[in-house]
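Next up is a structure, given as structure tokens.
Heads up, one of the protein chains got dropped from this complex, but the rest are sitting where they should.
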Amino acid sequence: MFDERVITRAIVETYLEEFRTIVDLDVAVVGSGPSGLVAARELAKRGYRVAVFEKRLSVGGGLWGGGMLMNRIVVQESARPVLEEFGVRTREYAPGVYVAHSVETVAALVYGALQAGAYVFNGVAMEDVVVRDGRVAGLVLNWGAVHAAGLHVDPLAIHSRAVLDATGHEAEVVRKLAAKNGVSLTVSGERSMWADRGEEETVALTGEVYPGLFASGMAATNVYGGHRMGPIFGGMLLSGVRAAELIAEALGS
Amino acid sequence: MFDERVITRAIVETYLEEFRTIVDLDVAVVGSGPSGLVAARELAKRGYRVAVFEKRLSVGGGLWGGGMLMNRIVVQESARPVLEEFGVRTREYAPGVYVAHSVETVAALVYGALQAGAYVFNGVAMEDVVVRDGRVAGLVLNWGAVHAAGLHVDPLAIHSRAVLDATGHEAEVVRKLAAKNGVSLTVSGERSMWADRGEEETVALTGEVYPGLFASGMAATNVYGGHRMGPIFGGMLLSGVRAAELIAEALGS
Amino acid sequence: MFDERVITRAIVETYLEEFRTIVDLDVAVVGSGPSGLVAARELAKRGYRVAVFEKRLSVGGGLWGGGMLMNRIVVQESARPVLEEFGVRTREYAPGVYVAHSVETVAALVYGALQAGAYVFNGVAMEDVVVRDGRVAGLVLNWGAVHAAGLHVDPLAIHSRAVLDATGHEAEVVRKLAAKNGVSLTVSGERSMWADRGEEETVALTGEVYPGLFASGMAATNVYGGHRMGPIFGGMLLSGVRAAELIAEALGS
Amino acid sequence: MFDERVITRAIVETYLEEFRTIVDLDVAVVGSGPSGLVAARELAKRGYRVAVFEKRLSVGGGLWGGGMLMNRIVVQESARPVLEEFGVRTREYAPGVYVAHSVETVAALVYGALQAGAYVFNGVAMEDVVVRDGRVAGLVLNWGAVHAAGLHVDPLAIHSRAVLDATGHEAEVVRKLAAKNGVSLTVSGERSMWADRGEEETVALTGEVYPGLFASGMAATNVYGGHRMGPIFGGMLLSGVRAAELIAEALGS
Amino acid sequence: MFDERVITRAIVETYLEEFRTIVDLDVAVVGSGPSGLVAARELAKRGYRVAVFEKRLSVGGGLWGGGMLMNRIVVQESARPVLEEFGVRTREYAPGVYVAHSVETVAALVYGALQAGAYVFNGVAMEDVVVRDGRVAGLVLNWGAVHAAGLHVDPLAIHSRAVLDATGHEAEVVRKLAAKNGVSLTVSGERSMWADRGEEETVALTGEVYPGLFASGMAATNVYGGHRMGPIFGGMLLSGVRAAELIAEALGS
Amino acid sequence: MFDERVITRAIVETYLEEFRTIVDLDVAVVGSGPSGLVAARELAKRGYRVAVFEKRLSVGGGLWGGGMLMNRIVVQESARPVLEEFGVRTREYAPGVYVAHSVETVAALVYGALQAGAYVFNGVAMEDVVVRDGRVAGLVLNWGAVHAAGLHVDPLAIHSRAVLDATGHEAEVVRKLAAKNGVSLTVSGERSMWADRGEEETVALTGEVYPGLFASGMAATNVYGGHRMGPIFGGMLLSGVRAAELIAEALGS
Amino acid sequence: MFDERVITRAIVETYLEEFRTIVDLDVAVVGSGPSGLVAARELAKRGYRVAVFEKRLSVGGGLWGGGMLMNRIVVQESARPVLEEFGVRTREYAPGVYVAHSVETVAALVYGALQAGAYVFNGVAMEDVVVRDGRVAGLVLNWGAVHAAGLHVDPLAIHSRAVLDATGHEAEVVRKLAAKNGVSLTVSGERSMWADRGEEETVALTGEVYPGLFASGMAATNVYGGHRMGPIFGGMLLSGVRAAELIAEALGS
Partner (left out) sequence: MFDERVITRAIVETYLEEFRTIVDLDVAVVGSGPSGLVAARELAKRGYRVAVFEKRLSVGGGLWGGGMLMNRIVVQESARPVLEEFGVRTREYAPGVYVAHSVETVAALVYGALQAGAYVFNGVAMEDVVVRDGRVAGLVLNWGAVHAAGLHVDPLAIHSRAVLDATGHEAEVVRKLAAKNGVSLTVSGERSMWADRGEEETVALTGEVYPGLFASGMAATNVYGGHRMGPIFGGMLLSGVRAAELIAEALGS
């Protein structure tokens, strides 16, 4: 027979054990959109201790709704292999233009990241960063529910050798770092839509924006003022791959 | 080069094609929690045309937050095979007590349902049912965004040979049917927690509550006044399996 | 007998067919107040493919309430012919001062635009513009309901040879273009009321504010800092006529 | 030159003159959806003094959004002549199934009612009825803005020989009458969707529900528990025609 | 016997007659706190056509609550005669320190202003000013309920030879004028509390801030950065007297 | 020179002295609309210790807005003397139909009550009654601000030989008494409008509804189900006079 | 030097250790007002494992605000020893009437309970009870923040040999038990104020309301319909003492 006490203990203990583990990370990814999940998987596959923090209960960010609530997304030829590696089915709509189901994409990306060994903390919000001698060295965390309820509760902090801002349009980590530390980093904001150019820029702009802090996907685009691109996601996926490469390079083995 | 017009047309046309298809369903599942997704997969595997409708953008319902925001759930030995079939990893916490990651569970369940051929319409809310000669014969749908924004917009309707209410505690389809048609169906509401008993009841109570309308998971429990059980999900998963069996039986081939 | 499936298919298919058509426009009008509707009709009559996008479900903007909820508006002699062409009845209150019913005016303007062949997409919001090589080349659209509900859903985009900002006091298109692209366009805001002067200015200020982007009515007044004029609408109507002329000139046949 | 004082006086005086006129009506129509506007036009054509009261600024109710925001509606062969009389274009989608633009329909209906001589008071809410010796004898009115702002302001009242409840699903006038006067009138509420049957019922149920008070369209359906029918509007239009006939009969010349 | 139609007509006609009258004013007072009501009474006594506009339904502004909800206010010896002229009872608390009931004060001030012949329009908000050749020449008005309900409705305008900003801390008229017309008028905001000095300053700072626009009471204090003074009202009362003198001087007979 | 400490002490001490006094009342009037203020004045004139409690900061209830924001009210010949006694000017609109300014009426009524010796506590809400041996024996009070802010703060109580419910449509005191004490008192609610009959009923229904508790004005009408009457106030005024007579009779000298 | 990781681990681990402990309780107290805290201390002193659950972050319930925000409470001679045992200073206002500072009272009560060995879980809400064979056997808990934010997250459950409902006016545990389990327990609600009688009743009514579930303080009063008593707290304190005695008796050693 099942006892409620066992259920409670099972959940509390396994969660806490994991929480205790991630107090020391190699990479902390903030945001669970496509570039963050792809980067998390790539890094976990290379053996890094990586965790994704998402303030909402559900992961996937703006991916769920496809375009105007029609749950489909588009990817180009160049990015299709990334989707395929995660097991997402695509269908060719026009030469080089592939369509995927947005819900299948979210599910496969987060499933893939978890299976590769990444940690995923949903319902946990980044409140601030830890700064140490001119370098981002960790995250200050709180329950997303605490923020949503407007409560005044102190956060907890963890350390991380690198932080990836994958928060999308908001570039929340970069903004927080800049606003609180007199750092001369401005988030330029995205330019109006130009799908073609935006797709290239999001990969090209992916990189380290401050010692210890990297940006990918729309966060990268927003930091440097690239063009937005709408419901086409090839650039996002490739930006996640690129971010993982750059972080791995920076961290060394 | 990528043109925004192509992206727009690709999304609109593939979505529309699917929407046109589901105007005629074998089974319409309302709600995307565990019992609904399991049932959808089972039915799709048997060749039925089945679609899941979820009013929120993200699927998974209350599964994401585990217990008190600690993203873990518990399942018993008897239900572990269901999780394994979907590819969800479990870990034995105590004899016969398995723990799984709540995010991995959501991702795997919806991914599995989609891969089996079920349709998933997120962001689409059930507003009412279609009734024909004393039988539930379809659903009245609207955008979840229209409801969330409090707008007054007419819905659209589809036909379905069977409808499964997998909306959890609310038992929304049953309530709507009862409230609007003078049907003597009362939603008793769940009883206070008794995990052990609740797990058994949720499977036993799964069934057809009105011609054409079935209930599974917490919806079934709430219709008949079973006990709630908290973050243990074996009963939910098995209820989904059971609902699929009963619906298949009712529909015939 | 009438089947719900036929109704659903009839609506979905005719709407989507039209949506597919307007992915390529000659002129996209944002806002459905008097200057936008007049311009749309003039352009449609000349054979251009023109669509009006209105974020609210109802068109007409601030026209409905007349002055302080008294549903009447005033026009001058010079603008009365425009109202008459649309079939709006006017009554002379004083020499050269005509009064019309505000509800009749909205109804006749939108009816006239539709009959002339313009497309009207109500409930669809402009979220951004498409920019191509220093030129406004289209619109980024989303459901108004998505914005009203505060959801995070990707938009879709269309192309248009010209865009008309007829969003009234907000000059939303101009503001969006300026805010996101480092364009040195400032929306000066309207000056306090001077009915007489405001009426002249709104026509005089109507024009192209950036390659591919025109402004009419109060949007034009707000971009250049003209005077507001209250519930007198001659200037608005004539500004719509003027905008159509200037756009036609710019587009050529 | 145009003087703001003249504009103000023109609006205030023409509105107030009309307001003074409608203190004594033949028919007060509450609600500006299709059945209300059709009835108003029919009655005005027959020479009755009729006014439509709409609490929102815009008229048309739920018509604007078509089905799920796709701005189209459907009508049957039998009701198409009504739309044609108002000048609404229809297109045959399938044999006997016609599609119209929802915005064109709203515009044409209200324009037609006004041209026929009906008064339209938008932004004015029904707050209660006037009852005299067991008979509805008028309306108690207030600004819709006063209600929306939650202010406590006394209403004003007018007299009317007949009142038509065309408030749609809410059946607001019937509810108000029943709730406040111990009248044994219950609003049964609509039944779940059955388009075919609902269309017939809405016309059949149109009629006098209490001395002096008539109900049409969805209000009639809701009073007597007919089926809802979704975005097909033939029944609504014919119900308006029927309501006008019955009221004319009741009033005599 | 009393007929509702007579009541309606009595109210509509007497209000309208007054509204028509005030389209042309000598002085428009915005705000119904102590300085505005005192000024209105003084000006009405001298024969000017003066009207007070108050956006809320109740007049009196912040006077009602006394100090921290204790409904008393304090005045000095020098200002006591003003209160006495209005019939407000005072009681000496300490030498030269008089206490009055805050509710009695509001009631007496507005009663006195009305009896002297001033018009009072409560529930009517100033939305903007009328500017003519570098001079404030009137007000743009709307229902307070329209603003409170967030509706988009055009205002109406009136002319006035002088306008008095008696809106208290907000100095709303001055702010509106400055914000919309590029006028180099800044509202400095009040300084922290210094009761003694604030009392003197509020009278000294009362005056014409722009051709045609005067400020009194806390509005004057806020324009020029004087000290706030809390629940002592001598300065307010004397500022109203002073404003009336200055306006009378400016207008001539 | 004026010192903030003196101002603070003056207000706190005079208010508290009065608060201490009213812990023992002859009559506690809840609500500050016309019937409450008239009754308070009549009772104070006869020498009773009477206090009016109003939860809002401003007194006067729904009187301010006249009819549909047009600040006028109507009274009949029979009630005009009451207004005149308070110094309210009236103007004859039709034989026996008098119009008064709604703002002047509020001001004069509260001024008159205060001058006659009644206490007025605005911003103080009735939270409950004090019951002693089957008799209403006092009031339970709290700051209106505490209720408005949704705070959980204990109230304070006072004793009173009689309580008058003058809270208007809500009949708040009667409802509270009935809801909390198993008293078989139902508030029937007002009937729809019939001005003529309502005017008579409101006076006739004024009286003691429970030992120690009287009701006047719309509260009396609502307790017994009389007709509402709109912006005509003769009945209200005469009901206040009647309530005072009945209470005086009940209390004896 | 201090490392953020150590701080995080210190907090997480000590909290978890305590959470794991309270999965098995002797007594679970819901609500942290005076009767709950007094009972918790008495029970802890006797050696029982007792925990207090409070949904808000701060404990003390409605005690903080004293009477109408004046931070004082009153106790009688009989209850003064309880306050003194906690170290709360009292001052005699009249014979047998003692006044204490409300903030000092909250602080001393919770400090005393903690020092005696009771556990206090603030920010943790009771969501339901655990029922086993007709007996309350535990609590279903969730973060208060999850409820405040309106999130849908599963709770966790604990076992307890007895549960004390000390939730005040709401009697939340009793209501939840009754509403969900068909138990014929009605919460009568408190009667209007009678301080004297209420003080006696609250102690007399303290007791076991259902097998395993006790009620104290205002919860007991509300279950059985006793009188409310306002800011006098002797009854509350003595009710806590009484509840502890009865629970100890029921549990045995």
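Order as written gives the chain letters A, B, C, D, E, F and G; numbering starts at 1 within each chain.
Criterion: contacts are C-beta pairs under 8 Å (C-beta built on N, C-alpha and C of every residue); 3 or more make two chains touch, one makes a residue touch a chain.
Please read these numbers as outputs of a predicted model, since none were measured by experiment.
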item	value
Contact with the hidden chain (one of A:Val74, A:Ala157, A:Val174 or A:Val187)	A:Ala157
Residues belonging to chain A that touch the chain removed from view	128-132, 138, 140-143, 146, 151-157, 176-177, 179-182
Missing-chain contacts mapped onto chain F	3-5, 7-9, 11-13, 16, 19-20, 23-24, 57, 123, 130, 138, 143-146, 148-153, 156-159
Residues of chain G in contact with the chain not shown	1-4, 6-8, 10-16, 57-60, 64-74, 76, 87, 89, 91, 93-94, 97, 99, 101, 103-104, 106-108, 110-111, 114-115, 120-123, 143, 145, 193, 195-196, 199, 230-232
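To be clear about the criterion, only the chains that are shown with their structure count from here on.
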item	value
Chain C against chain B, contact positions shared by both copies (same if over half, else different)	same
Between chain D and chain B, distance of the C-alpha-averaged centres to the nearest whole Å	40
Centre distance in Å when chain B and chain E are each reduced to the mean of their C-alpha atoms	62
Touching two or more other chains - residue numbers and ranges from chain C	3-4, 7-8, 11-13, 16, 57, 64-69, 73, 123, 130, 138, 143, 145-146, 151-153, 156-157, 193, 195, 230-231
Arrangement of touching chains [line / ring / star / complete / other]	other
